[in-house]
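Only one structure is covered here, and it is reproduced in the block below.
Of the protein chains in this complex, one is absent; all others appear in place.
Our next item is chain A:
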Amino acid sequence: MSSALLTLADSRLPAGGHAHSGGVEQAVAAGLVHDPGSLAAFLLRRLTTSGAVAAGLASAACQGDDLARLDAEADARTPSPALRAASRQQGRGLVRVGRRAWPSPLWDALPAAPHHPVALGVAAAAGGLTPRDAAAAAAYLSVSGPATAAQRLLAMDPLTVAAVTARLAPDIDAVAGNSTRSADGSLPADTDPLLDLLAEVHSARKDRFFAS
């Protein structure tokens, strides 16, 4: 593994992720996330649905699959318009910093504001990483950002939140390991209507801290 993966998955990489809660802000408002146990359950659910989809797309993008097609596949797997916008917003942010961090002609093949997992796959390739690394970054990021958001919103003990995230490691690895195209050529397509609904309700709110 190249240490570029550590940079790519670092929450301090200035790609705009800190302003996205991955549905946690609305889950907190709805009372669904309120303590370490409910947070862990939420994160696992997110990891195995949108995290798995992101891992599949990132891995395929890193591998050199057609990026416009993958971007369309990401759209098809993201029914919520709010989530599509959030993903493209974060993709754009990642492209901005990624181009500087890992200069490569690969970036030029991306659409203007690509879905985040697609941009992540390109960043991984530009940084000399493998598709498996790209999937690991996507899977990890699908829970690390939301965990931090919960910590801030609920003023949870940061040590507890770190432990919750750390204990998801086997699940994160499993998701990353299953991210490659299946025999029939398809990518993971799991969805979670709850995340879609939370995102839609959230985006209509004016009193929110997070962009999504």
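Just so it is clear, contacts are C-beta pairs under 8 Å (C-beta built on N, C-alpha and C of every residue); 3 or more make two chains touch, one makes a residue touch a chain; residues count from 1.
Criterion: contacts and distances are computed from a predicted model.
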item: Options "Glycosyltransferase involved in cell wall bisynthesis", "Urease accessory protein UreG", "Sulfonate transport system ATP-binding protein" or "Succinate dehydrogenase": UniProt name of the undisplayed chain; value: "Urease accessory protein UreG"
item: Contact with the hidden chain (one of A:H34, A:R99 or A:R181); value: A:R99
item: Per the touch definition above, residue among A:L153, A:A174 or A:L197 touching the missing chain; value: A:L153
item: Touching residues (missing chain, whole complex) on chain A; value: 12, 14-21, 89, 92-93, 96-97, 99-100, 103, 149, 152-153, 206-211
